[in-house]
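Accompanying notes for the structure given below.
All protein chains of the complex are present and in place, except for one that has been dropped.
Labels for the chains are A and B, by order of writing; each one numbers its residues from 1.
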Amino acid sequence: MWRYIVQRVLVSIPVVIMVGIITFTLVYVGPGDPAAIIAGDEATPEILEAIREDLGFNRSFPVQMGDWFWKLAHGDLGTSYFSRREITELITPRLQPTLSLGFQVVVLSTLIGISTGMLAAWKAGTRLDRNLMVLAVLGFATPGFWLAFLTIWVFAVNLGWFPVIGYSPIQDGLFSHLHSLFLPVMVNSILASAFISRITRSAMLEVLREDYIRTARAKGASEFSVFLRHAFRPSAIPVATVIGASIAGLATGFVLTETIFAIPGLGRMLVDAIVRRDYPIIQALLMVVAVVLIGVNLIVDILYAYIDPRIRY
Amino acid sequence: MTEALLKVKNLHTEFRTEGGIVKAVDDVSFEVNAGEIFALVGESGCGKSVTALSIMGLIPNPPGEITSGSIEFDGVDLLSLPSREMRAIRGSRIGMIFQEPMSSLNPVLTIESQLAEPLKIHENLSGNVANDRAKELIDMVGIPDSATRMKQYPHELSGGQRQRIMIAMAMACSPQLLIADEATTALDVTIQAQILDLMQDVTSQTGASLLIITHNLGIVARYADRVGVMYAGKLREVSDASDLYAEPHHPYTVGLLQSVPRLDADKGSPLSPIAGEIPDLTDLPEGCAFNPRCEWAVDKCRIEQPTLEETKPGKQVACFEHETVALRV
Partner (left out) sequence: MSVASEPRTEWELAPPWSTRLKGMFGSTVKAAKRDVVLAVSITILLIGLFLAFFGPTLARTDYERTDPINRMQAPNTNHWFGTDNWGRDVFDRTIVGTRLSFLVGFSVTLISTVIGVGVALVISYFKILDAIMMRFVDGLLAFPTILLALALISLIGPSVGNVIIALSLTATAGKIRLVRGAVLSLRESTYVDAARAVGVPVPRILFLHVLPNIVSIIIVQATFTLASAILAEASLSFLGAGVPEYVPSWGNIIATGQGYIQVGFHISFFPGLFLTITVLAVVLIGDSVRDHLDPKLRGRLKTTAQQ
């Protein structure tokens, strides 16, 4: 088991490096002179040259990249062009809203997705199954930002149950915090759980055709036990994969929902940075998101081994 | 004569498929006596496995369905039992072993938990007691180092060992009937004999009956007391095992016996496989389903279906020409 975990970690390392190279190169080869962006419209050539010298933009590509990686390895994400502040410092206050949103959505969508998927598989072929799957396809096809728009219109504008936009931090009380995040959590959970539900159902139906399910029935196991004890765990691998994938989808979802609901999280920060062309922030956030997702995949890989003993070697 | 343990009467099991209705089991009747080894033989698709699954009540429905007949086990008609009572019989009074040892055990559960499961279900044993019993069962089926095996997963065992575990699981509650559906087909020849010997041993110790489903006539000759030969969903001949080889009365049985390679045959003498192909079950020939492949077939065989009739004590044959067949051999 430990060998497997170590091996998975080792496999992730080149991916992290590759992600770093892509992130850095993207900004490096991109058009636009960073010195000009920093200096503003009225900078003289001398000022530009001074900025280049100061921030090291005149060094060669490998040196700059090496420097960037070196700092990254020491937890230094760089400095914002715009505010001239450390990016780690800028990120810190943005973590709470995004992490809280992420945690709630992952928990909720996993619960909803797996339970509805299993219910559909249990009732396979019935009207309930068909209705659940119609909902799942709808959830899969609906654009999150439009669903957010609809929920705001119904629940905030017309019913007035929730604020139209705005965020209340946990420090101001858990209830108002959850209340302020309720709509974005719902929107993202509905979309993510649609996917999980579909996969859970098809994975369960796949496993229910296996020989060992027949063996379980031949032992006299009840249908309930066949379903939960014998069929669920073997079908959990594709489900774990899709939960991992849906977390990657959340990264995108958060950029959109944080913008719509005006939540001061990392997604919003990225959009702001893109509007201002604050490249160090874009670089840093891309890197952070990619590393987090590689970490999620690593956890999913380790979950595989926990779920299926054949994978531990 | 003792009362039969299992009485299958006029069993019909059908499957609905795209191509039409398949009569996988068509009017099959036979009896298995207490303590005897009964073998159902035939080519793949002849309905022998479906017969076994029908007895277990494990026909996947849909697309399959038992349309008529009765299956009497120890005086109770299994087909009329509510599903809860049928469940109580499965795994406790009737055990079953399947063909694929690789896929018949759950890959994510330990041997221990799978072995202890029938004991927990049927004998209400608590966790520890059931686990101790499970260990004894592993010892019983001859797998060494049972303490380690208990904690292992199926993929860590060989095919033969897995089939031993299947036997242990099926015998856990000392059933009166053990059904082995092609239980040794996927195994090496040397392992096959060990597994069959083991099944014979464990059933004779408890006095259980053994129903062997196989296409291998060698197994039938070696182990079975009585044999039923199936073809295209119907029983064609039921006979004492020794008698079947000495005096086959059905053309299909004759064909089967002649197509088996024999060591005592003259070197270079050709095998004689049965001519023609197994018919499409959705489109069976008129009359006796075997008639297109039968060298004894007469006009009557192409119009009318023969029924199983007793030709001498302990022998039933479904063939109009069985006397001619018996003489020819």
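Criterion: a residue touches a chain if its C-beta (ideal position, glycine included) is under 8 Å from a C-beta of that chain, and two chains touch if they have at least 3 such contacts.
Being a predicted model, the structure only gives us computed values, none of them experimental.
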Give the residue, chosen from A:Val63, A:Val107, A:Val157 or A:Leu228, that touches the chain omitted from the document. A:Val157
Who touches the missing chain here, A:Ile199, A:Leu270 or A:Ile302? A:Leu270
Which of these, A:Gln7, A:Asn58 or A:Thr252, touches the one chain of the complex that we don't see? A:Thr252
State which residues belonging to chain A touch the missing partner chain. 14-15, 18-19, 21-22, 26-27, 30-32, 124-125, 137-138, 140-146, 149-150, 152-153, 157, 164, 248-249, 251-252, 255-256, 259-260, 270-271, 274-275, 277, 279, 282, 286, 289-290, 293-294
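As a convention for this text, only the chains that are shown with their structure count from here on.
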With chain centres defined as C-alpha means, what is the inter-centre distance between chain A and chain B in Å? 54
Of chain A, residues touching chain B in the complex: 210-212, 214-222, 229-230, 233-234, 307-310
Can you tell me which positions in chain B touch chain A when the two form their complex? 56, 58, 87-92, 95-96, 98, 100, 103-109, 117-118, 121-122, 153, 155, 166, 169-170
